[in-house]
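Here the complex is missing a single protein chain, while all its other protein chains stay put.
Letters A, B, C, D and E mark the chains in the order given here, with residues in each chain numbered from 1 onward.
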Amino acid sequence: MGEYFELVAIVAGMVLLLLIAPPLYRIVIGPTAIDRIVAVNIVGTKTAVMLVVIGVAFERVDMFVDFALAYALLNFIGSLAAARYLHKTKPMGGTAEPLDGEDAKASMNP
Amino acid sequence: MKWFGLIATAFTGILLLSAVGDFARFGDPHSPANAGVGDRPSVSQYYITDTYADTKVPNIVTAVLADYRGYDTMFETVVIFAAGISIFAILRSLGGPVVPVSHPQAIDTSVDGDHQRIIIGTTCRLMIPVIQLFALYVVAHGHHSPGGGFQGGVILGASFILLALAKDLGTALGRFSEKRYLTLGCVGIMIYAGFGLLCQALERNLLDYEILHRIMPATDAVMARSHSMLGVEVGVAFTVTAIMFAIYSNLSSNGRLDHGL
Amino acid sequence: MLYRILTFSLLMATWLIFSGLFDAFHVTLGILSAGFVTWISSDLLFENRTISLSTRLGQALRLAHYLLWLLWQVVLSNIDILKLALSPSGLQKVQPRIVKLQTSLKTDFEKFLLANSITLTPGTITIKILGNDYYVHAISENAANGLDGEMERRIAAIFANTKRGAS
Amino acid sequence: MEFLKTSVIPHFNYWVYVILMMIGLHAMITKNNLIKKLVGMTIFQTAIILFYVSIGVKSGSTIPILEHHHDDHAEVAAADAHHGEPAESDHDSDAVNPDHFANPLPHVLMLTAIVVGVSTLGVALAVSQSIFKDFGSLEEDEILEKIKQGGAAIDD
Amino acid sequence: MIYDIVAVILIAAGIVFFLGAAVGLIRFPDFYTRMHAAGKGDTLSSLLVILGFAIHEFRHFDGSGDVIVFLKLLAICAFIMLTSPTSTHALMDAGYEDGIEPVIGEGGENALAETRKTRKKD
Partner (left out) sequence: MIVPFDIIILIFLVITAVISLRVRDLLSATMILGVYSFLICLLWAEMGAVDVAFTEAAVGAGVSTVFMIATIYHTRRRSSD
């Protein structure tokens, strides 16, 4: 019974790992910075799940569950910091550059 | 510069790759690093087989970290403390009237709403005690499951960082002021060094915890090692917590500790 | 003081779940840790300390019931997203809009619960709260019509008998 | 193809560590921005840690934490669940087979390196902020230009 | 046995929802709609996968450790339920504050538009 579920864990883990690829695509393409941040958030959640899966595959879940818990608790600090950063800075329309040169900046903050 | 960088990188890479073939196969249980050379076993084999008899600690990594290689870890902790102090020295602007330096990008243009306080504030209010408890759990259970002083300290520091992000830096500093965190950092190092010096005071080597069963109640020589490791981990956790928050508070306010990110 | 004891016992229960070792040494460590956390951040867990414990208990029971309902809503919302994402004609149904929603809820915690519930239910995410106005991003007209105030009534029912003590 | 089979596949991890390390090194040499250099430094550092951890891997081994020893009840259950392992290894710790556990020594060496690494990253970021305070830029060429002109404001 | 079947069904359902979130993340037109896919798909699917493994852990009831692991996995679910909507909201708000204009479908309106206009005038 144990081996059978271990196989389930490995297959599920493979699929989950391959499903990291779409967020990665969003990270590579991502037109704006915040698209990338969203993708990072998704990968973070998926990592917490993956750690549980790896624990089942090792048959030592009681050891791995601890840092899945750490991920669940700490994962949103990064996105929160990025959100705070975007809050406190000039609106850039998602890019690091002002939208259309100096004029746009002047109209936004006269 | 670009071409020079590429050439240097390629040269180093080829040099390193030429050595890769000489390594043992990946995952080989009998490679020299894992099994020793010839009939002489490697030290890691000794750690795996004898740690539990020596110290009654199931987590081998914690035992090696805090006991067998305790001297190393003590000065790693000192390095972390020194990093905190040097950030203090580099960034902190002390004395004199606070000059309002304009941040290059910092213009708070947001629509003043209540969502920050209501949603993020409430979540963080509910999460922070749990995170702190979890951090202490990680420190206390480093013997039986992965974890220990470094991890617990980082998580505990992160909880204060979360408080600073959810409210503002002032709230977090109100709980964990500059004086407190610098003191806590020193206290952590002193706890670690104190365990070592206590052993020396009892006429044994530095950080040789076995002798401490004379002054610890209800322990034998083996359990003394286990409990001293816990004490040492607590010291590490204090230092790491203090320094993580010190780094954050100085970086996010550019050394002025007025208002952060 | 009462609330400190409540915080301490909640944290101690959490510790026992985390720990799983029930020998005297580790339980002592747990008491020390829970006490420490209570000392440094007891004011964070419960903000309003005027409510009596029995009302808290009733609220907690109703809150649990509400969370079960919410879980079902989350399943519905995911099936919604799955349909939109996987069906070839799904993108035509995506007609995003931002709608304004008025609420009569008073305390922060109720507002927090409403905002997170809106975020978790089909097709809607809270963007901003300004005073009593919620600005909600809805992915389609259907989703926007789904905000008919049922959720608000349910949340108001949870905290119904504490309006005097609260605020 | 033969080269791939004999040299790349058995040493896959070592190849990737060299690639990652070279990515980091290239960034540290050629990037103009100081923060980018720090990103490269982080990648370089993790590549080294990856190398160390790869050395300690044994195929078919488990994590370097012994099974439950504190109570007999769980011990029996654990021994039942782990059929691959001789049951007496739980009772007599002298019979622990080193091949069943990953090598703990690289883990110990690298664990402290990560936390020390984040502290040194903090110091580097502090130095960057301080440079920005003095020169108003984080681009290497602009800073060099300003130093050449001698126009750096030493006191702010 | 029955526990295992339930666990496998839950895990499979979780993976399907993850797939939906991933496809939505690629296909949807703008940042706000992508956030719908990301924020919701992720919450439920991680919940389901973790719940599946939790039920698998719960099955052999003989040792005390397994119940503890079960409870810990439930705690992970609870924390994901609490933090995920919050970070979704924080990112959504940050995106709006960063000046990304939402795509408005036909028949829809942007109730937030006037607040942005008043801010620009200030």
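Following the convention adopted for this analysis, contacts are C-beta pairs under 8 Å (C-beta built on N, C-alpha and C of every residue); 3 or more make two chains touch, one makes a residue touch a chain.
Because the structure is predicted, anything quoted here is derived from the model rather than measured.
Novice: Among the chains you can see, which ones touch the chain that has been omitted?
Specialist: Taking every chain of the complex into account, the missing one touches A, B, D.
Novice: Going by the contact rule already stated, which one of D:66, D:96, D:111 or D:143 would touch the omitted chain in the full complex?
Specialist: Looking across D:66, D:96, D:111 or D:143, the contact with the absent chain belongs to D:111.
Novice: If the hidden chain were put back, which of B:74, B:212 or B:251 would touch it?
Specialist: Considering all chains, including the one not shown, the answer is B:251.
Novice: Across the whole complex, list the residues on subunit A that are touched by the chain not included here.
Specialist: Interface residues of subunit A facing the absent chain: 10, 13-14, 17-18, 20-21, 24, 27-28, 30, 33, 36-37, 39-40, 43-44, 47, 50-51, 54, 57-58, 63-64, 66-67, 70-71, 74-75, 77-78, 81-82, 85, 88-89, 95-97.
Novice: Where does subunit B touch the missing chain, residue by residue?
Specialist: Within subunit B, the residues touching the omitted chain are 27, 59, 61-62, 103-106, 138, 146-148, 150-151, 154-155, 157-158, 161, 165, 244, 247-248, 251-252, 254, 260-261.
Novice: Over the whole complex, note the residues of subunit D touching the chain we left out.
Specialist: 12-13, 16, 19-20, 23-24, 27, 31-33, 35-36, 38-40, 42-43, 46, 49-50, 53-54, 56-65, 102, 106-108, 110-111, 114-115, 118, 121-122, 125, 128-129, 132, 137-139
The criterion applied here is as follows: only the chains that are shown with their structure count from here on.
Novice: I want to compare two interfaces, A-D and B-C. Which one has more contacting C-beta pairs?
Specialist: More contacting C-beta pairs are found at B-C.
Novice: State which chain is most central when centres are taken as means of Cα atoms.
Specialist: Central chain: A.
Novice: For subunit C and subunit D, let me know how many angstrom lie between their CA-based centres, rounded off.
Specialist: Result: the chain centres lie 38 Å from each other.
Novice: List the centre-to-centre spacing of subunit A and subunit C in whole Å, with centres computed as mean CA coordinates.
Specialist: Once rounded, the distance between the two centres reads 23 Å.
Novice: Could you work out how far the Cα centre of subunit D sits from that of subunit E, in whole Å?
Specialist: Using C-alpha averages as centres, the distance is 30 Å.
Novice: Hunt down the residues of subunit C that sit against at least two other chains at once, touch-wise.
Specialist: As it turns out, subunit C has residues touching two or more other chains at 14, 18-21, 115-116, 126-128, 130.
Novice: Considering subunit D alone, which of its residues make contact with at least two other chains?
Specialist: 63, 65, 68, 70, 81
Novice: Could you pull out which subunit E residues touch subunit B in their complex?
Specialist: Subunit E residues touching subunit B: 79, 82-83, 86, 89-90, 93, 97, 115-116, 119.
Novice: Under the stated contact criterion, what part of subunit B meets subunit C in this complex?
Specialist: Where subunit B meets subunit C, its residues are 111, 113-115, 117-119, 121-123, 125-126, 128-130, 132-134, 136-137, 140-141, 144, 175.
Novice: Considering only the defined contacts, which subunit B positions touch subunit D in the complex?
Specialist: Against subunit D, subunit B makes touches at 1-2, 4-6, 8-10, 12-13, 16-17, 20-21, 23, 25-29, 31, 33-35, 41, 43-45, 47-49, 51-53, 56, 58-61, 64-65, 69, 72-73, 76, 79-80, 83-84, 86-87, 90-91, 144-146, 150, 153-154, 240, 243-244, 247, 250-251, 254-255.
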